[in-house]
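Complex shown without one protein chain; remaining protein chains in place.
And now, chain A:
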Amino acid sequence: MPVGRLFLKTSAVSKMFSRNSFIASKPDPSKPNMLRVGLAFGSTAVLWALLFKQHRTDVHEYKTRNGLE
């Protein structure tokens, strides 16, 4: 069998992501994807909370280890 034939994608389901022109649409700024926006703001809040918690832990650790409390 020729080598080229081995690279033929003859499977019915293409494993490569492709945009079907029947369902694709231009990104519409007036209709935001609220899930994505919510996740972005949510992870922002989580990161700030983690940062403040880590800072608080660090300050406490520093004070206890140097006997300042």
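Points to keep in mind about this one:
Definition applied: contacts are C-beta pairs under 8 Å (C-beta built on N, C-alpha and C of every residue); 3 or more make two chains touch, one makes a residue touch a chain; residues count from 1.
In the analysis below, contacts and distances are computed from a predicted model.
Missing chain, UniProt name from the options "NADH dehydrogenase [ubiquinone] 1 subunit C2", "Kynureninase", "WD repeat domain-containing protein 83" or "Sesquipedalian": "NADH dehydrogenase [ubiquinone] 1 subunit C2".
Hidden from this view is one chain, which touches chain A at 29, 36-37, 40-41, 43-44, 47-48, 50-52, 54-55, 58-59, 61-62, 65-66.
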